[in-house]
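Missing here: one protein chain of the complex. Every other protein chain is in place.
Naming follows writing order (A and B), and every chain is counted from residue 1.
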Amino acid sequence: MTGEAEHDVVVVGAGVAGSLVAKQLTRAGFRVLVIEAGPATAWTFDGYLSHLQTFYTATGKGPESAWPPAAAAPQPDTRDLRAGDGYFVQDGPLKYGSTYTRLQGGSTLHWLGVSLRMLPEDFELRSRYGVGRDWPLDYPSLEPYYRAAEREIGVAADVADQSHLGVEFAAGYDYPMQRIPPSYSDTVLAAAVDGMQVTSGADRVTLKVRSYPAARNSIPRGDYHPVGAVDERPKGQRLARDLGQRCAGNTSCTPICPIQAKYNAGKTLAQADGTKLQVIAQAVASKINVDAVTGEVTGVEYQRYDDPSSPRHTVHLARGRAYVLAAHAIENTKLMLSSGLAGASGTLGRNLMDHPSIYGWGLAKAPVGAYRGPLSTSGIDDLRGGAFRAQHAAFRVDIGNDGWRATTGAPDTAVADAVLTQGLFGADLRAHLTATLPRHVRFSLNVEQLPSMTNRVSIDPRQVDKLGNPRPVINYDIDEYTLAGMAAAKSFYQGVFRRAGIDDRTDQEHAAWFPTVTYQGDMFRYHGMGHFAGTHVMGDDASLSVVDTDQRCWEHRNLFLVGSGSFPTMGTSNPTLTMAALALRTADRLTAELSG
Amino acid sequence: MSVDRLHELLDAAVKLELATIPPYLCALYSIRPGGNEEATLVIRSIVVEEMLHMILSANVLNAIGGRPRVAGKENAPHYPHELPNGIVMDLQPFSAASVEAFLRVENPQHPPETSDSAPATLMGRRTELHRSSARSVSAGPTTIGAFYGEILDELTTVASEIGERALFCGDPARQISGDFYYAGGGAPVAVTDLASARRALAEVVEQGEGEMASPYDEDGDLAHFYRLEQLKYDRSYLRSDTVGTPTGPSVGVDFRAVYPMIPNPREADYADPDLRAASATANRAWIRLLEQTDNAFDGAPSNLIPAVHTMFRLRDAMVVLLANPLPDSDGHHAGPTFEWEPSAPVRARASR
Partner (left out) sequence: MTSRREQFVDASAELTGFPRVQLFGTGMSDKYLQALDEILSVEVVDEFLALCTRAADTSGNAGVSGIVQHASWGPIARNIIILWYCGTWTALPDAWRAVHGTAPTDLDHVVSAEAYQMGLQWVAAGAHPAGARQQGFGAWAISPAETVS
């Protein structure tokens, strides 16, 4: 083991949370070391282009298809779900469907970019509806950090569209960029659906197709300058920074935006103060060392590898005054557990949540121009909140622009079906495809999951990866509350399809494989959204939580666990914006403390 | 010295910038996919910047009450096209000759040429030479840099003669801002007075060749002129290199991995009706692009958004032509002709 030079702060993980903390702290004058498990290939644009080439030649175009991991830092992959033999040890009873990426940039490399704030009621589920937990923070206290996160990430939206379900904005505020133009397909759907009323419990809810706040470059407001592609080549050869200044509709946000018009954490890291920042990529944090008397962290051991295809490595020690784990809800937990730091509360690793989601897809009456634009530009938010949450889970609807790509593998599978099954060729084939592909519509309905102590990630010394580090062992189930939410979501989209004259073509038997769960005789195929939460829960009672409202670990006062692992509940929004807001809040706390 | 003269000069400036774009597009899209990544990035970046230059000149012209015109046969560029300093711009594929032409264009201090040194094969494809209107209005053969210098001098003189407010009488709503156009270097300058006009025109000249001993500027970036030199020599500039002698590793130039477009093609030379239809498709997209740009310059800046989409449709149509072998042409391929000949009535579309 080699002792390394001291830094003020050691950050484990160069995803969005770690990068935001590193940027703020270096800019405040502190020396920060970032340890990143995976390679930093996306740091230069030619490195990024190699990922694009990987995507083009991949036979499956799922979220991980552009981002193969290093041997030393394996990651979960949706392609492993069916056989159940991937990085996760899927201990059941149900398969946990979400994945993440262990590369510099993390999951922001392939996320969709949805940047919704949580609703005020999402922070108060227990008080309001008698389910789940309350957060120790409320929406008003996080609001300034939401604004800061929206500017840091670069979010495009109009406040006028977003002030509903109790969400309030500071007076005079609007998002850094104008909303992404809704797609033609969105406007056709809105013409049919806006004003439609549905019953939810005892309430009548009026629907509206609504733009969502997106981390995608659009027309800027005020003095905001959209941040384009990251191209940190040495020696002034940076060229690609004028790429990605506006979304150009590449329709592949997941898994990769070819021009980086979509936010990825590399953009934040590139804005850190380079004179105060050191990044060591290809370095897997493997153990946290703690002083037996004080409980203070004294160092983080990491395994540094040179060749991403080999597990050969050397071991080093990183030391600082404070330590921030930003390696992901699962990896943070895994590192704590394998360092023997489970803590007394018994909550570390538990309350693992996802947004188990269902698809519905169909054929619109007339061409709507499918397969164009960002993967989606609008959604339906109206069932994200309300009194019904005392009975069943809330859900959010994402309205796809990408046709049946995610559900059936179209257009390729549509071509294969037309040619191989229907025997079409020539002008007939072309006419058939031209008449049908532009009419493809799909919804993704993301259902909230409540915290449960039996949904958890743990480690088992018999289950290790090539470096001898533990593989995450997942116990996962979906309870009645969420299943009832799924059933409500299914009935919801069927009603919307009927109203809009969309011919429902949802056919689970002849679509991409997803894990299944049965509820009241109905079989649901569910997919993960890449939304993890709960594993190092935040609270104001040390006996019931892992971290406090600053994401500081109760039992190790110079250790912070940042990320969506801190969330007591998830609501129905992508955790990224809330996670970013919390990370900025933690960075403020650290800045004050290290200065004082 | 008069406002009319200024309108003439600035109109010529807009057309000059516009005229450089089709040759860059031909070079860019003639590159076969899968190679020449550096050249692709460089040329794309230059195209984005030439459009910015055109918009900056249009902003100055609009600011003094003029009307920039790019649509219509009399306003659209025709090829081969002679610029004010004698440089001839051809429609040709990515090649050593095209990189030479671009270097001459990007170097605003380049002296006026008395004779052109293009290869014989290219000379053979110059059946008709079109002169830039910038060449017609300037006092004599001039460098591009001097041409813009002349405009700036005229602006200053006329402003002092009739007053700045009287000169800059244009409607500010006609200015194109960063809302509707964006480039690596930033947003277009909205022009309302002499100071902003100066800034706008300085942007146009400054983004060409740098003037230092080292090719790197103080931000550590390379100007386009030096990036083109890297393509010419197929070597990158190291930090320690001096201007004109890059000694770093190859930047991956491969002039063979290019569609062998016939230089300065004409739609009339395409015998195959399907090829002619493909050419007409490209020209319709080009015409639409010019009309949308013209509308943007005429008080409806938001037209630049659909114009960007039209540019990509032009790209798709160009690629179809460039990939098609042209029969009886010694192994050449077809290419876009950039001719203003609408082959179907063009409906005016309301802007969003």
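Everything below uses one rule, namely that a contact is a pair of C-beta atoms (placed from the backbone, for glycine too) under 8 Å apart; a residue touches a chain by one contact, two chains touch by 3 or more.
Because the structure is a prediction, the values reported are computed rather than measured.
Considering the entire complex, write down the shown chains that touch the omitted one.
A, B
Quick one: say which of B:T20, B:S236 or B:N324 touches the chain that got left out.
Within the whole complex, the residue contacting the unshown chain is B:N324.
Would you indicate which residue among A:P258, A:P472, A:P515 or A:G539 is in contact with the undisplayed chain?
Checking the options A:P258, A:P472, A:P515 or A:G539, the one contacting the hidden chain is A:P258.
Pick out which of A:L317, A:L429 or A:A484 touches the chain that's been left out of the picture.
Only one listed residue reaches the unshown chain, and that is A:L429.
Extract the touching residues of chain A with respect to the undisplayed chain.
52-53, 55-59, 61, 181-185, 187, 218, 246-252, 256, 258-259, 367-374, 377, 401-403, 405, 411-412, 414-416, 419-420, 423, 425-431, 433-434, 437-438
Go through chain B and note every residue touching the omitted chain.
So the residues of chain B touching the missing chain come out as 32-34, 259, 272, 274-275, 277-278, 281, 284-285, 305-306, 308-309, 311-313, 315-317, 319-325, 349, 352.
The working rule: only the chains that are shown with their structure count from here on.
Taking the touch rule as given, give the residues of chain B at its contact with chain A in the complex, in rising order.
Of all residues in chain B, those touching chain A are 37-38, 41-42, 45, 48, 178-180, 182-186, 216, 220-222, 227, 236-239, 308.
Quick one: in the complex, what on chain A touches chain B?
It is residues 45-46, 49, 219-220, 225-226, 228, 235-243, 245-246, 248 of chain A that touch chain B.
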